[in-house]
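For this view, one protein chain was removed and the others were kept in their places.
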Amino acid sequence: MTMVMALLLGAPAGYALARFSFKGATAFRLMILLTRAFPLAILALPLTVLFIRAGLYDTAFGVSLVHTALALPFAAMITASLFAGIPRELEEAAWVFGCTRWQAFVKVVLPLALPGMAAAAIFAFVISWNEVFAASVLTVQQRTLTAYLLTVLSESPLHYRFAGGFILIVPSVVFIFAVRRYLFALWGVTSR
Amino acid sequence: MTMVMALLLGAPAGYALARFSFKGATAFRLMILLTRAFPLAILALPLTVLFIRAGLYDTAFGVSLVHTALALPFAAMITASLFAGIPRELEEAAWVFGCTRWQAFVKVVLPLALPGMAAAAIFAFVISWNEVFAASVLTVQQRTLTAYLLTVLSESPLHYRFAGGFILIVPSVVFIFAVRRYLFALWGVTSR
Amino acid sequence: MAAITIEGVSKRFGAAMALEQLDLNVADGEFVALLGPSGCGKTTLLRIIAGLETRSSGRVLIGDRDVSDLPPAERGLAMVFQNYAVFPHLTVFENVAFGLRMQKRDEATIRRQVNRAADLLQIGPYLDRYPAKLSGGQRQRVAVARALAVEPAVLLMDEPLSNLDALLRLEMRAELKSVLKEAGTTTLYVTHDQTEAMGLADRIAVMHKGVIEQIDTPTRIYSKPSSTFVGGFVGSPPMNFLKLEAKNGVLACEGFSMPLAHDGPVLLGFRGEDVRLVDASQGLAFAVRVVEPMGSHLLLTGQVGGERIRVVAAPQAEIASGMTLGLQLDAARVVVMDTQTGKAL
Partner (left out) sequence: MAAITIEGVSKRFGAAMALEQLDLNVADGEFVALLGPSGCGKTTLLRIIAGLETRSSGRVLIGDRDVSDLPPAERGLAMVFQNYAVFPHLTVFENVAFGLRMQKRDEATIRRQVNRAADLLQIGPYLDRYPAKLSGGQRQRVAVARALAVEPAVLLMDEPLSNLDALLRLEMRAELKSVLKEAGTTTLYVTHDQTEAMGLADRIAVMHKGVIEQIDTPTRIYSKPSSTFVGGFVGSPPMNFLKLEAKNGVLACEGFSMPLAHDGPVLLGFRGEDVRLVDASQGLAFAVRVVEPMGSHLLLTGQVGGERIRVVAAPQAEIASGMTLGLQLDAARVVVMDTQTGKAL
């Protein structure tokens, strides 16, 4: 459970880092799509080797690092569409009225992107929350999820597990309701 | 490897099924988001029980069924945004010029949505292709991915594994290049 | 060909009234324009007639048939949409033939009617192309041809020219007018552009906040508006209104007087081109603030008393901002409105 707590801080911080300097170009977007298509398994192999060498394997920091890496393309995509939603004219107006590019970004683009970013961060956290649950099972127990669940199934009554599961999803549900307006915008589904 | 083949047919068919009658409402969209937030682990438990009872566990059909179920919300989201991209006026014009609602859908909406759907299906296939690789490892071998890879690592030289992995991602890359225009539209990232 | 009769149609969106107990008659073969600002309910009314929107109460008759509860397909009408709504996956020919195919006409009839509509709209050379290869104006023609090909009893048009540029709009307006006169189709035409309504329609129904303020010929709508809203919305520049006091059966100001059976404050409305500009010593004192040379005329914006007035002068007139001129009104070319209701007295 301490691991869950660590990720609660670690993962969103990772996503936040990814967002700051991003500005999309077509080639970059293609690369992001490619990482989505890249087999996780292939990626996992050298990563595991690396982790074992660095002594990170099966530690909270290691897991959060992997999560951050995996979430980076997602975060980049989200922030790209957020920035794309901010009219270029606003930035240009800032330039004309005396801002350097960096000032314009800090004074105009960033304040406007922040609410959306916060929403995206929360959403990412929610997803990660779920993954963490699975990840913690996987990493610590060194068993498959199904195998683990089957073991538990034979050990504890069903409604205990369901109750536990319910408690786990409550924060997710609350967050999602809170930020749904942003989420719809992010996912490009208009709420006509 | 036969399992991969089975999914090659099974999974896209499942997605295609999901797409036909979908028309989004806010509540439904929220539910879709919730399924994303729902811990897979909780879901996996009753599903596994069910599968074992139905004798589906560890079969190709079982895996494709699970995949289809998991991909359904994704498919619904994609198709919703596809349909939203088709102007309502086109449907209305069809109604005015003598179509029933069903005729208008078949004659106007469907032909226009098809290219996007095909792209989405291919994209879904690509993702599933990767998952299948992992899934086949997980289900058949009854071991964790990392454990499996570590075993293999000690048995075969590294460049063999990389070569195998490369062959696996080739179709993904080809498909993604072919349909990238649609994908960008789907993901709401404008290629200004 | 058939008349359209609308009886007491209302439409509520939640608590808001979009249309209030609306009556409208469009005679057989007549061209009526529904003119109003955005949000006045004109498009809602059109969509109720087309069957694309449900009404809250009232009846819609086409010819003598009550079509209120029929689906759009069975109302015997055709429609031209604002964004044309030509089917991008069909050729121009198939687009124009769409309605006929749905009616299961035989191939020869379809071919004949499509060709006739295509000739009328001059899109014959493009019949094999896909709409994506056409310009906006050509797509617009396809949409009109598709509507005319089914020989509808009633043609509904929803701002069909609003997506075209100014020059093309002028051209399509004249063309549409002659094409529809030739076809003799009963037409209801929604627009927010008063020049379109003036140029095209036999009668104009000016809508405002869900009610029809006035329905009359373009000339009378222009020169004798029934309310300050109509006077302000129709015409460019809009009608001017001055607040005056009527006393003893006479409405008078400097250089102007007319009999009026009303006492108390009224609004005197006049068009910018209906005044005579004279020396400042005669007539109403008009302080010119802005002079805009429009080529065919000068547009003067200024003040009479504390009120903003726009006057049209001859293009050669030598008038500069800051000058004070005199205005002389013609009693035959003014309207008088109530200050409270804004309606004509």
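In this document, chain identifiers A, B and C correspond to the written order of the chains, with residue numbering beginning at 1 in each.
The definition used in the following text is that a contact is a pair of C-beta atoms (placed from the backbone, for glycine too) under 8 Å apart; a residue touches a chain by one contact, two chains touch by 3 or more.
Being a predicted model, the structure only gives us computed values, none of them experimental.
**Student:** List the neighbours, among the chains on screen, of the chain that has been left out.
**Tutor:** Taken over the complete structure, the missing chain's partners among displayed chains are A, C.
**Student:** Among C:G41, C:P218, C:G283 or C:G326, which residue is in contact with the omitted chain in the full complex?
**Tutor:** The missing chain is touched by C:P218.
**Student:** Among C:G41, C:G99 or C:P238, which one touches the chain that has been omitted from the display?
**Tutor:** Touching the chain that is not displayed is residue C:P238.
**Student:** Under the stated touch rule, tell me which residues of chain A contact the chain that is not displayed.
**Tutor:** Residues of chain A in contact with the hidden chain: 87, 89-90, 92-100, 103, 108, 111-112.
**Student:** May I ask you to list the residues on chain C that touch the chain which is not drawn?
**Tutor:** Looking at chain C, the ones touching the missing chain are residues 37-38, 165-167, 170, 173-174, 177-178, 181, 193-195, 198-200, 217-219, 221-223, 232-238, 271, 273, 289-290, 292-296, 299, 301, 312, 315, 321.
Assume only the chains that are shown with their structure count from here on.
**Student:** Whole-Å distance, chain A centre to chain C centre, using C-alpha means?
**Tutor:** About 54 Å separates the centre of chain A from that of chain C.
**Student:** Of all the residues in chain B, which ones touch at least 2 other chains?
**Tutor:** Residues: none.
**Student:** Give me the residue numbers in chain C that touch at least two other chains, ranges are fine.
**Tutor:** Expected reply: no residues.
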